[in-house]
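Take a look at the following structure, please.
Removed: one protein chain of the complex. Kept in place: all other protein chains.
Labels run A, B and C following the written order; every chain starts at residue 1.
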Amino acid sequence: MRTLPLGRDRTAVLVPMLVGVMVFLAVLAAAGALALGNVLEDWSRDVSGSLTAQVPPVPGLGEAARMATDERVAQAAAVLRAQPGVASVRVLSEDELMALVEPWIGAGELVRDLPLPRLLDITLEPGAAARTNPGPMADVLRDAVPGATLDEHRLWLGRLMDLGEALGALGLAVVLVVSGATAVAVVHATRADLAAYRPVIEVLHMIGAQDGYIARQFAINALFQGLKGGLGGFMLALPTLAGVGLLADRVEAGLVPRISLSVVDWAILAALPLGAASLAMLTARVTVLRTLARMP
Amino acid sequence: MRTLPLGRDRTAVLVPMLVGVMVFLAVLAAAGALALGNVLEDWSRDVSGSLTAQVPPVPGLGEAARMATDERVAQAAAVLRAQPGVASVRVLSEDELMALVEPWIGAGELVRDLPLPRLLDITLEPGAAARTNPGPMADVLRDAVPGATLDEHRLWLGRLMDLGEALGALGLAVVLVVSGATAVAVVHATRADLAAYRPVIEVLHMIGAQDGYIARQFAINALFQGLKGGLGGFMLALPTLAGVGLLADRVEAGLVPRISLSVVDWAILAALPLGAASLAMLTARVTVLRTLARMP
Amino acid sequence: MSHDSAARAGLDDPDANMVVRFDHVGLRYDLGPEVFRDIGFALPKGSFHFLTGGSGAGKSSVLGLCYLALRPTRGTIRLFGHDVTQLPRQVLPRLRRRMGVVFQDFRLIDHLSALDNVALPLRVAGAPETDIRRHVPELLAWVGLADHLDAKPPTLSGGQKQRVAIARAVINRPDLLLADEPTGNVDDRIAMRLLHLFEELNKMGTTVLIATHNEQLVQRFPYERLHLQAGRLTRHRGGGGASERAGVRPATDAPATPPRQP
Partner (left out) sequence: MSHDSAARAGLDDPDANMVVRFDHVGLRYDLGPEVFRDIGFALPKGSFHFLTGGSGAGKSSVLGLCYLALRPTRGTIRLFGHDVTQLPRQVLPRLRRRMGVVFQDFRLIDHLSALDNVALPLRVAGAPETDIRRHVPELLAWVGLADHLDAKPPTLSGGQKQRVAIARAVINRPDLLLADEPTGNVDDRIAMRLLHLFEELNKMGTTVLIATHNEQLVQRFPYERLHLQAGRLTRHRGGGGASERAGVRPATDAPATPPRQP
C-alpha cells in the first residue's frame, strides 16, 4: 500500500524530464545505428562475390608486345591471388574479351589485332565477399603492374561501406558515452529528488517502518516517474525519427536504401524507456536503503 | 558579497552534472558538424569544374555508322546543355580522341578507323561546379542516348557529397533537438535545485534583502556551478573527439580527408560551456525573481 | 504488554521489568565535548517521569538515545530488556513500534493531511483501514483538531502542529511514550489536557517520559523528576500531590474523556 503522496510536488518534475531526455537520445541513437546496419547489409548484398581487374596492353602490335602484355597479366594474377579474401583469379581469354567489346566496336580481324586491355575475373571467398575492401588491393595491384586498375564501382562501394561502418562505430561510441553520462544524470537527479524527502524517510524510520517498506514506496514512485518520462521521450522521438527519415529520402535512393527498422529493432527501441525507468527505480531503492543503513 | 554558502551541499551536484552532459553532447555534435563541413569543402575543391560524358559509337565501320554516332553525340550534347548548372558542352574532336588513346593502343591508320567511344567535355557554371549532382544528369543522359555515361568517379563523389550533406543536416537537426531538450533539463534541474533553497530565499526576503541582492547570489552560484560542469563536459569531450578522430583515420585516407578543426571551430566549441553556464545563471536569476515576486 | 500494576514497583529492580535502563551512559557528538559522561536511570513498566534541565543540558539527547536515533559513545542502554547495542538492525523497527515519540520540532510530513500523519504509525504497522478511519478522527477531535482533519501541516498553527505530533505518538497506544517539550506551543489549558491524555495512557500501562521546561506543569503533577545538569542526572520527588484533573476541560467541540484507542 502506498501511504505517501510521493511525486505530487514540484520536485517530481526533474526525474521524468531527465529520463525523457535520456530515452529520447537513446532512441534516436539506437534507431540510427540499427538503420545504418540495415543499409550496410543491403549494400553488401549488392556486392557480388567477384571483382574485375584491368591490365593495359603493352603498346605495340608485334608478338613481343603481346608477350609482354601476357607477362604483365600473369604478374597481376599472381599479385591478386596473394591478396586476403581472394578465392581465385581467372584471366579472360581473347575470345571472351572479343565478346565483351563486340557490342562497342564490332568484331573482325581488325579488332582482334587491337591491343585491348586484358581483364581478370577475381572471385572472392564466400565470407569475405562483402567484407573485402578493394582499396588496398587496388593499390597493391597498381604498384605491381603499372596502369592496372580494379573495377571502379566496386571500389567506391567498398569505400562507402567502410565509411558507413566507421560512422556506425563512431555513432555507437558516442551513444554509449552519452547514454552513460545521461544515466549518471538520471541517477543524480533521482538522488537529488530523494534528498528532498529525507525528512520523510527519517520519520518513517523512527515510526518503526521496515527498510524494505520505505524503499519500496520510493522505488515504486521512481518507477512511475521514470515510465512517465521514458514514454514521453519515446513518443517525442517518433516524429523526430520520421523527420530524419524524410531527410534521408532526399539522399539518392539507389545509394541509400530506404531507412527501415524491423520488428526486432522496434522492440529494442521500446525496451529503452523501460530500461531507463528501471534505472530510476533501482537508484531510488539503493539510495533509500543506503540512507537508511546510515541511520541507527 | 556572497553571504550564503550556496552550492556546498549535496544538491549542488546536479546542475554541474547536467550542464556537463549537455556541453559534452553539444561539443561532440558541433565538432562533428564542423568537421563534416570541412570534409565536404575539401571534396568540393577536388571536384573540377568539368565533367566528362562518353557516348558509345554505333557499331559498324562504314560512313553510315559514323554519321549515326555523330548524331548521337550531338543529341547528348544538346541534352547536357539543357541541364541546370551546365555552362558549355564541347565535343572532343577525333584528333583529341586519338591523343587520349595513344598511350594505350598506339597511333596509326588502323586506330583511326576504330569506332572509339566519343567524349564530351562538360564545363559547369562556376558557382554550380561544387554543387551540381551528376546523378540526375547521368540518368537524363542515359535516357536520351542509350549507352551514354557520365564520368564515374565524379558521379560517386557527387553522391557521397549528397550523403555527407544529408548526414550533416540530420546531425544538426538531432543536435538541435537534443541540445534543446538538455537545455530544458538544465533549466529544470536549476529550478529543482533552487526549490531546496526556498526557505533560505524566504528568510532573506523577510530580513529585508532586496530582490536583486538575493537573485544575484543565486545567479552567481549557478554561474559557477554551470562553469564547473561545462568545463568538465568540455574536457571530457576532448578525448572522445580524439578517439573519433582515430576511428575516422581508419577510413580510407583519400576519401575522407583528416578530420580537422580550425581555430574558429575551436572558438565555437569553447563557447558552448560558457553558453550553458549562462543558461544556468539566467534560469537561477529568473526563478528566484519569480519566486520573490510571488511573496508579498 | 500486560497492564500488571505490580510492574510499577521499585526503580532499583535491575531486571526485565525495566522498560528503559541506562547504565554509565556517555554521549558525545562528533568531535564536540561530551554532553554527558556517566548517567544511569531506569524506568519501570508503567512509570511516569519528567525529564528537566536547562536549555542544552541534553534532554533531547537522552530521548534520542531511548528512541534509538542516537548511539551512546559509552555505557549500555537496555530497552524492553534488550541491550540495544547487541540487537541486529532488522529488529529495531519492532522495538520502535512499541514506542511513541513526540519530537521537539514535530517532524510532521508536510505532504500529508493531519489525519494521514496521525494514521501513519498504524499504516506502517499494517492496521486495517477501518480501524484507522474510526480511531484517528476520534483522537484528533479529542486534542481539539476536529476541524482540521484534512489540513496539511504548513497550514496549521504552531500549537495545532504540536497536537498532531502528540496524536501521532499516542495513536497506537505505545508501551513507551517519549515526549520532547510537548507543551511548548500550547496554552496552559491545552497543556493540562494533553497531560491528562498522557496520564490516561499511563494508567493503561504505558511508560511515560516527558522532557519539559514547564516548571509549573512539573510541579502540578506528583511524578518523579529526572533532572539533567552539567552532564549529571539527579532524581527529585514529584510536585504538588494528585493531578489537578478537575481543572482539565476538553478543547472546543471535543468529548471530555480521551478516546479508547485501537
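The rule is short, and it goes like this: a contact is a pair of C-beta atoms (placed from the backbone, for glycine too) under 8 Å apart; a residue touches a chain by one contact, two chains touch by 3 or more.
Given the structure is predicted, the values throughout are model-derived calculations rather than measurements.
Listed by label, the shown chains that the missing chain touches in the whole complex are B, C. Between the chain not shown and the residues B:G62, B:P146 or B:P296, the one that touches is B:P296. Contact with the undisplayed chain is limited, among C:G40, C:G158 or C:P222, to C:G158. Chain B residues in contact with the hidden partner, per the touch definition given at the top, are 1, 3-6, 8-9, 199-200, 202-211, 213, 293, 295-296. The missing chain lies against chain C, touching residues 29, 32, 54-56, 59-60, 104-105, 144, 155-160, 162-163, 180-181, 184-190, 213, 215-216.
Following the convention adopted for this analysis, only the chains that are shown with their structure count from here on.
Seen from the C-alpha centroid of chain B, the farthest chain centroid is that of C. Distance from each chain's C-alpha mean to the overall C-alpha mean is smallest for A. The chain pair sharing the most C-beta contacts is A-B. Centre-to-centre spacing of chain A and chain C amounts to 66 Å, using the average Cα coordinate of each chain.
Chain A and chain B have centres, each the mean of its CA atoms, that are 19 Å apart. Chain centres here are Cα means. That of chain B falls 70 Å from that of chain C.
Residue positions of chain A touching 2 or more other chains: there are none. Residues of chain C in contact with at least two other chains: none.
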